[in-house]
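Comments concern the structure below.
Every protein chain of the complex appears in place save one, which is left out.
Let's turn to subunit A:
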Amino acid sequence: MFDAVKHLFGVKTFAHGIHPPDSKNDTKELAIHQFPFAELLIVPFSQHIGKPAIPIVGEGAEVTRGQMIAKPDGFMSVAIHAPATGVIRSISLTPAINGKMTPGFFLEPYTASTQEVMEGPPVMPDTASSEEILSAIQNAGVVGLGGAGFPTHAKLKVPEGKSVDALIINGAECEPYLTTDHRVMLEHAEDVMKGIPYLLRATGAKTVVIAVESNKPDAAAALRKALPADLPITVEVLPVKYPQGAEKMLVSALLGREIPSGGLPLDVGVICTNVGTTAEIGHLLPRGMGLYERVITVGGPAVKKKGNYRIPIGTPLRYILDTVGTEDDITTVVMGGPMMGAAASSLDISITKGSTGVIAFTHRETGRVNEIHEYPCIKCGACVDACPIFLNPSQLGILASKEQYETMVDEFHLRDCFECGCCTFVCPSHIPLVQKFRVAKAASRKAQAKAAAEAAK
């Protein structure tokens, strides 16, 4: 109800959502620093949603930093570049964040190398066609750096019969602890502005809104200062709220448009890209370079030298933690933010293009979360008030306990849940709601696949 009132007074926001402590003070003042090279970098072929890239160099090959080492396999795939000058020691299986083994390059950087970056033919937004820009982005290996890992060129491709009028550049960074987008906006506002013409050219959009949460006033100021006079860009400062960075929430807050259930921003004429992704495009394309490193917040209570680091893709978690130093009672390492990030099952997994943060917790925090007692649902409605999609997590939770997955999907819109975790965060009964929904979604997908297979017989 208050959100509706705020809207009346011109405050741009979306309804519901939560206010977790933003925990950004430790790192938001810290400028981006280059991280050293690990002795061995592990670069998986697949760092994005879609088909894994196809390796184009073999074991024993000497590679140059920035050189393409795997090429895209079809439209839903992007290239992979060497994060360092060195030698490919082997190509073998490596654990991914979810514990599954996937193939990757094991690259040993040359310690004596100057680590000069390989550049290629530049692609410029005013001369290149829309198609050329999209394929340049694909060959530069750019995926959504906000964490989802969706190939950026695929996202920017406007399908036949649809049109896009607005671009939203997502600099909300609503996850607690993460400050990479903040620092990129502050330190590389120019790159963001250089990236935007590519996006405009590729999509045909007319206007651009850069969304920044109000806890980053310096970033908003830096962006405004860098605004080019000849481009239709505005910078909007949004009230701090989680999950502001979700596309549906941004589109609602900024444009008042509601993306249909199961649809994309495209369905209401909008494309959203992460601000870091935009900055990379502005940095890489004029130089003909590929994506070989990214900015990551290394923080959390268990990390000693917290900071925002530019880290080569493929750097193993263990190396990162050893370099920054950790508290003795470190218990959990989260890849990404604490609301949606996944806990690492091994320290051998490495940084990929989708990694936004490495946040480590000690027993003090995780113990509290692990040991909390689960009560029955008291129908307090906190989850209903928190869910930004207006689901009824209480009802869904009760159905999940009874394994009534069909009802959850058919009558209570389970598929619309994007697992933001707001409901679980607020539930005073400490019911692991979103965890139950993940299980339910997987079960219903399985049941559907089975039904489809039966039907095909």
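Following the convention adopted for this analysis, a residue touches a chain if its C-beta (ideal position, glycine included) is under 8 Å from a C-beta of that chain, and two chains touch if they have at least 3 such contacts; residues count from 1.
The working rule: contacts and distances are computed from a predicted model.
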Hey, which one's the missing chain according to UniProt: "Inner membrane protein YgaZ", "Ion-translocating oxidoreductase complex subunit D", "Sugar ABC transporter permease" or "Methylenetetrahydrofolate reductase"?
"Ion-translocating oxidoreductase complex subunit D"
Of the residues listed, A:Val11, A:Leu227 or A:Val384, which one is in contact with the missing chain?
A:Val384
Identify the residues of subunit A touching the omitted chain, counting contacts across the whole complex.
1, 18, 20-21, 176, 248, 252, 258-263, 318, 321-322, 326, 328, 330-334, 338-347, 359, 361, 365-366, 368-370, 372-373, 375-381, 384-385, 387-392, 394-395, 410-413, 416, 421, 424-426, 428-430, 432, 434-435, 438
